[in-house]
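With one protein chain removed, the remaining protein chains of the complex are shown where they sit.
Going in written order, the chains are labelled A and B, and every chain counts its residues from 1.
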Amino acid sequence: MEEAVVLKNITKRFPGIVANDRVNLQIQKGEIHAIVGENGAGKSTLMKILAGLYQPDEGEIYIFGKKEKIASPNKAIELKIGMVHQHFMLIDRFTVLENIILGAEKKKGIAIDKKTCRQTIKKLLDLYNFNLDLDAKLEDISVGHAQRVEIIKVLYRGADILVLDEPTAVLAPQEVDELFVNLRRLKEEGKTIIFISHKLDEVLNIADNITVLRRGKAVGTVSADSVTKEELAKMMVGKPVLMKLDKAAAEKSDVKLSLHNIVMKGNGGKNSLNGVSLEVCGGEIYGIVGVEGNGQKELAEAVIGLRQDYQGDIKVCGKPIHGLSIKQIRDSGVAFIPEDRHRQGLVLPMKVWENSILGFHRKDKFKKGMFINIKKAEEFTLNNVKEFSIMISSIHQEIEGLSGGNQQKVILSRELSQEPEVILAAQPTRGLDIGAMEFVHRQLLQKRQEGKAILLISADLEEVLSLSDRIGVIFDGEIVAEFAPEEKTLEDIGVYMLGAHRKAGESA
Amino acid sequence: MKRDRNYKILALKIAAPVIAMILAALISSLIILAIDKNPLQVFYTMFKFSFSRLDSIAIIFFNATPLIFSALAVSIGFKMGLFNIGIEGQYLIGTFLAALVGFSLKGLPAAIHLPLVIMAGIAGGMLWSFIPIFLKVKRGVHEVISTIMLNYVAYSLIHYLIADVFKDKQQSLVEGLGSVLVRTPKLAESALIPKMHGFLSIFGIQLPKHVYLNWFFPIGILLAVGIYYLVSYTPFGYELRAVGHNPEASKIAGIKPDIVYLKGFLLSGAVAGLVGLSDLLGYFKYMDMDFPQGYGFDGIAVALIAQNNPFGIIASAMLFGFLKRGSEGIQALLKVPMDTIVILQSLMIIFIVVITKIINDYVKRLEKKEAA
Partner (left out) sequence: MLTAELLASSLRMAVPILLTAIGAVYTERSGIVNIGLEGMMIVGSFWASVGAYFYGPFVGILFAMLAGAFLALIHSVTTVTFGVNQVVSGVALNILAYGASRFLSLVIFGKATTSHHVSGFSPIDVPILSDIPFLKLLFTDISPIVITALILVPISKYIIDNTVFGLRLRAVGENPLAADTLGINVFAMRYAGVIISGMLAGMAGAYLTMEHTGMYVEGMTQGKGYIAMAAMIFGNWTPTGTLWASLLFGFAEALSLRAGEGSIIPYQFIKMIPYLLTLAVLTGIVKKATPPAASGEPYDRSIG
C-alpha cells in the first residue's frame, strides 16, 4: 500500500523543552490514523509541522513518497494536506459559503463567482453526504456544523490528507457520532485522515492504526483491532515513575475547604459543573484529575471567586464565601496558584519585587503612610528569593526576563508566604523543567506538613498520584470517583477519567 | 552579563527620542532647504531667539504650562492602558466652569475665590471624563470614540453657553461692529492667578509686563512630582500600572479593574481640568470662542515623547514651549513659516512611536532569547 505521509526522525525544540524527539511515523493512504498522547506529549506540534506552521529542527518529511519541505501553510495546501485546527480558523460574521471559499475564491472578473463556488461545494457535500446550510452565518450554527465547515473548507482546496486536531474536544456525543460517520465516508472516498486525540474510546472506535506519543517521543504504532483500551492507556501514561518524595505522614485536621453541590452553567446549555461536592482537610492534599475541559477550570474559578454564577456552597474554614469579592476570599486565607502564570499570575512588564506583593500591596506590613513601603517590600522579596532559591540578577528586574520556573517560584513564594489556610493550585508545574517541578512539589508537601489544606488540580497524573492523599476524578463537571492513590490502579483511574464507569464511580 | 543588558535597554530607551528628534530635524531641514533657506541658520536663530533673553525663557515656561497638565492627564490614562483623547473637551468644560465661578462670584477674598475657581476647573474636567469612563465600564464603549464625540459635544456646548447664556452684554460696542463681542464677562480680580514677576524679582530677575508666566507653572511641576510619586510609590499607582499591563492577573490578585479605571480616568480628567487655567486666569481673564484649542492633542505628543514619565513630561513640554517660541523667532527674523516647526513636531511624534515600538520588540526578543 502507498504511504501518504512518512516522518523520519522529526525533532522540534522550543525554549526549555523538546516537543518532538526523533519522531518516526508512517501513515498509509486511505487509512484513519490516530495519534494519541497526554496533554503536552507533542501531538499538536507534530501536526503543526505537517501543516507548515512550524519548521522541524531535524528530520525528513515524505508526502506520497516524495521528500518535501513544508515551508508554509500554502505549501501544505499545495501538497494536498488540510488542517482542521482545534480552535477553528473561521470568521463568525461570514456565511458558511464565504468561510469555505475564502482565499480560494472562484472568480468572474473581480467578482466572486458565487454560483460556481456553490456548485463545487454542493458537489462535495453530496459526495461525502454532509449536511450544511451554506447561507447561514457562522455565528448562528452549532459547533458540530462549524467543524463540518472546516472539513469542507480543506476538501474544497483539494486536500487528500486531512489532519484533525482534537476534533471531538468541543463536540457533544451525538455530534461525535455524526463526525465519525462523515470521516468514514471520507475514508471510503480514498482520503487519508490523521486524527489527534487523547480520548481512547473514540480512537479505538474510529482509527485503523494508532500511534502513541509520550513526552515528545513516538512509543509505538498499533493496529486498533489488536489493542485494548487498557493497553493503550498504559502506553500513553507509561510506567508511572512515582517520584521518591519525602511524604511523611501529616496530621489530618478539620475540614478547611468544603464544596457542596456546586452547579455552574456552561456553554450551550450544558452544565460545566454538575453538583461537585468535596472536602479538603488541613494537612491533606486533595488531587483532582480528569481530561481537560471537564470542569477543572470552572471549579478553580468558583473557589477563588472569579465566577460567582454558581449554586451551592463553598466554605473556607467553615465560613461561606459565595458572594464575597476575590480580595475578601483571599483575605479569608485562600492562596491561588493559577494555571496560566503569564495571563493570570503575573504582570510581566513589572518588576520582580512588584510582582512579589501583587494582591498584598495594600497590606499593612507593606505600608508607610500613604505610600508602599518599598524597603519592606524589597526585604520581603529578597527573603523569598533566598528561601525559594529564585535565580534573578536583581529584584528590580522585570519579571518578563525570568525563566518559567523562576516565574512560578515568584508566584509560589508570594502565595505561600501569606500563611494561607487553603491553597488552590491549578496546574502548578505545567511547562516547568524537572528541577523546578520537584521544588514545587516539595513546597506543597511542606505546606501539607504545616497543616494547610491543598486542592491540587493537575493534568499530570503522576504528579497527582505521588502528591495526593485523596484523589477525585472529575468527569463532565462531576466528581465521579474518590479514593486514596494506592486504592486504584492506573488503568482504573484512566477508565474513570474517560467516564466509562460513571455509574460505578457514583456508587464507589 | 544581565546587568550589561539592563544598561543597554536603558540606553536604547533614551536613544529613542534623540534619534526621533534628529530624524525629524533632518526632514525639516530638507523642507527648509526647499524654500531656499539655510537650515543651520534657522536652528541657530531658534536657539538664539529663545535663550538669549530672560523674558524669552519665561515665555517658554509659560508656553509649556498647559502642556504639562495636558500631558500628565494623558499619561495617567496611558499608565492604565486607556487612551484619553478627550482632554480637549475636558479642559474646555473645566475652563468654562472656572470662568463661571470666576465672573459670577464677587467680593470674595482671593484666598477663597482663586481656590474655588481652580476647584471648579477640576470639577469640570472630572465631569467630562466621568461620562466616557462610565460608558466604558458599564456598557463597554471604547474610550477613544466616546471621548472624540464628547470633544465635539463640548465645543458646541461651550459655544452655546458663551454665545447664548453667559454672553457679556456689558461691553462697550466695538467701533464698526454691530454687536458686542461673543465672550463671557471678565473674571473678578480675586479669581486671577498672580504672575511670578514679584517672586522672581526677589532673585533679581526682572520680567517685563508682556510676559505672562504665572504660578500655574510651578503648580504644574509640583503636580508632575506628585503624580510621579502617586504612580510609582502608592498602592493606587501600583494598581493603575498592574491593571494597565494585565487586567486579568490584577483581578485574580483581588484588584477590581473597573474601580481602578474609574478612579484613574477621573484623576486624568481632574488634571485635564487645569489645562486651560493658566491661559484663562493668567492671560485672557475671560473666555471666548477663540480660547486656545489643541492642547489636548499636543499633550498626547508631549506624553509620547516623554514615554509617560512625569519628569520627562516637564522636559518635553519645555521642548514644545521652546519650539513654539523658536518658531515665532524664525518667522519674525528669517521669514521662515512657523508651521515648519509644527511639521517638525508631528514628524517627531511619528518617529518616536515607530522607534520605540521597534526598540521594544527588539528588547523583548532579546529577553526571550535569554530566558531560553
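Details
Keep this in mind: contacts are C-beta pairs under 8 Å (C-beta built on N, C-alpha and C of every residue); 3 or more make two chains touch, one makes a residue touch a chain.
Being a predicted model, the structure only gives us computed values, none of them experimental.
Of the candidate positions B:8, B:53, B:106 or B:357, contact with the unshown chain belongs to B:357.
Only one residue from B:18, B:40 or B:145 touches the chain missing from this view: B:145.
In the full complex, subunit A contacts the hidden chain through residues 53, 72-74, 77, 83, 85, 89-94, 98, 101-105, 107, 110-112, 114. In the full complex, subunit B contacts the hidden chain through residues 31, 35, 83, 85, 135, 139, 141-142, 144-146, 148-150, 152-153, 156-157, 159-160, 163-164, 297-298, 300-301, 304, 337, 339-343, 345-347, 349-350, 353-354, 357-358.
The definition used in the following text is that only the chains that are shown with their structure count from here on.
With centres taken as mean Cα positions, subunit B sits 48 Å from subunit A. Chain contact summary for the complex, subunit A toward subunit B: residues 15-16, 304, 306, 325-327, 330-331, 336, 338, 343-350, 354, 358-359, 361-362, 367, 370-372, 374, 393-394, 397-398, 400-404. On the side of subunit B, the complex with subunit A involves touching residues 2-3, 6, 229, 233-235, 238-239, 241-242, 245-246, 248-256, 364, 367-368, 370-372.
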